[in-house]
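Not every chain of the complex is shown here; the ones you see sit where they belong.
The letters A and B name the chains in turn, as written, and every chain counts its residues from 1.
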Amino acid sequence: MHMEVLAPKISKCPDMEPSYSKSICCPNTRFLSIKKSSKGEQMKNICQRIGIPCRALKSDRRNSFSAGMKFQLDDVIEAQQFDRDTLNAIFEVARDMENIEKNSPGSQLLKGYLMATLFYEPSTRTRLSFESAMKRLGGEVLTTENAREFSSAAKGETLEDTIRTVEGYSDIIVMRHFESGAARRAAATASIPVINAGDGPGQHPTQALLDVYTIEREIGKLDGIKVGLVGDLANGRTVRSLAYLLAKYKDVKFYFVAPEVVKMKDDIKEYLTSKEVTWEESADLIEVASECDVVYQTRIQKERFGERVELYEEARGKYIVNQDVLKVMQSHAVVMHPLPRLDEITVDVDADSRAAYFRQAKNGLYIRMALLKLLLVGW
Amino acid sequence: MHMEVLAPKISKCPDMEPSYSKSICCPNTRFLSIKKSSKGEQMKNICQRIGIPCRALKSDRRNSFSAGMKFQLDDVIEAQQFDRDTLNAIFEVARDMENIEKNSPGSQLLKGYLMATLFYEPSTRTRLSFESAMKRLGGEVLTTENAREFSSAAKGETLEDTIRTVEGYSDIIVMRHFESGAARRAAATASIPVINAGDGPGQHPTQALLDVYTIEREIGKLDGIKVGLVGDLANGRTVRSLAYLLAKYKDVKFYFVAPEVVKMKDDIKEYLTSKEVTWEESADLIEVASECDVVYQTRIQKERFGERVELYEEARGKYIVNQDVLKVMQSHAVVMHPLPRLDEITVDVDADSRAAYFRQAKNGLYIRMALLKLLLVGW
């Protein structure tokens, strides 16, 4: 595996009849992208017929992509789309990215590429992380946290129309949306890659990837680990995604430590059981912490409690990661947290080398660099 | 005509007396721009006297600009400023830009140039299009959709003062404003080029240019075409500008197809008549569609109807471009729309090769690339 600055991109053409004109075929693609490769052969024939200066025709790289590798990455929509081999392959690229970021300032790997961050609701942390990733690789960014304006109630444009416009301005779209499923719709429309940066209560796959990557980096393995999920296990998409992803590894054991009102839901428990993943619920954080490789703490989300302030206060104070927890944790174990944190981890924990949450945030940068690289220039 | 990365820019100096100091002469210009060429000779003399390292003096390019070309482009303020030759020349550059965007990712044509997008009201679509144009040519962008803050009621700064500050940070200003005439005031103040990206009910000249460019690209000519303008012809600045611009071409015929409440206004009709442009009004979209080279559909703007919801609903449903319309259209004809669209074009039209509206949006990118190139580095 190697990297190069300007690898050929091979276009996806939409399903089309032979009579379609050239301008219909690739109305918005700058040059040809690696997207939707399953339609590659069909496209190749059509492009040839209608005379697109199709780089795919001049090189055999497409074949080598699909030949040598287990998968072709078109879009990043949900955590479940990744199998174990894919995850490992992405993590390997993320390690390369870590090297680039640390040792090769001014990388030009994505020079000439333009990413559109199309945010229908502000999420400054996620946006800055993606934009940093793109710029660390020499790419450029178009940004809006105002994307609702595109499809305002007053004007009523569909998401699909917006995507068709934005794909004409950029090479990849990173989208945050308030509706579950929006990312999938965008990807179905776009002829360029789409990354889901969170769609409502739905998915936030890059968060799930960086969590697993962090465990692998910190603990050194993913098989045979013990993970304590602590805090709001009912509402957090983070812990749910993590449970799904880690279920792909061997001999993983979960501990669920949650206040009664925000316990882990049955669907996840049943899923884990069906995958022969061991899990148990516990009310004793200290005991769990002494067993685990990873203590994954989460924030109790006040906004989920509405008027029930008392319930919130009770839940919030119940399981705190503090010096008492650190004391029983093994020396190789780590504390993780998706951030932002309130007081569910006390500030004095930060100085301990096992506090991994800021490194975890930083790993988000490497994962996003890796995904941008893979989607834009391939392996 | 050729392009080069760092063509000399020849400065405009404001009207000045010989005693003005150097710093007064060009307080805010980085190096010399091609602006306000009519004042060129006067400036040249003054610069020489006060010792500015004036690149204009070292080259004869300025002469060749005005000698070989029909016009010198200083600012883009309104559609009417362009005559037929100018339009053709810009379209030729837009074609070059299309080539660059498709075949030369990472162009550095505008490397080292900085564009300020100074938006007094958000217009994400227009902003992203300009910013993409700048970045596709290797230029950089400063952006604000918060420009009202500069001149907030509380602080009360004039537009002129704001421009004098912003021109010190950038090489070209793209301005969106809520007041008609604001762009002209900005251009009169600025010593760097200004592009009007829409000023209130006034002008949106780059939209007008991209519309004409699209017709020329899709139909292959501008003389002798038949254009059906459909929908809200009373309020849309788009169709009004288009009528003005196409009146510069020979044997153009217009059909106006509009609900009674939003009919084309008399000033345009009289203007066309005075220019010996043929036009007729019709209530039969099908018949018009069968005649036309271009069916230019527009959105009925709900916001113009206020309380009169019934009138809006009636107007809105009256003329829809759908499969029935497509069926009668000639095979070389196209459907255009400035976007966003609601349901005035049905979604099933999108798949037809004659649906040109997303290509039209994309052409906005090429037109803006061309204008940025022309204003910053000349022909």
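The rule is simple: a contact is a pair of C-beta atoms (placed from the backbone, for glycine too) under 8 Å apart; a residue touches a chain by one contact, two chains touch by 3 or more.
Predicted model only: the values in this text are computed from it and were never measured.
Displayed in place are 2 chains, all sharing one sequence; the entire complex defined by the structure file totals 3 copies.
Note that only the chains that are shown with their structure count from here on.
Measuring from the averaged C-alpha position of chain A to that of chain B gives a distance of 39 Å. Remark: chain A residues 6, 20-21, 23-24, 27-28, 30-31, 53, 111-114, 116, 140, 142-144, 146-147, 149-151, 154-158, 161-162, 164-166, 168-170 touch chain B in the complex.
Residues 101-103, 105-107, 122-125, 127-129, 131-132, 135-136, 143, 145, 299, 302-303, 339-342, 347, 353, 358-359, 361-362, 365 of chain B are the ones touching chain A in the complex.
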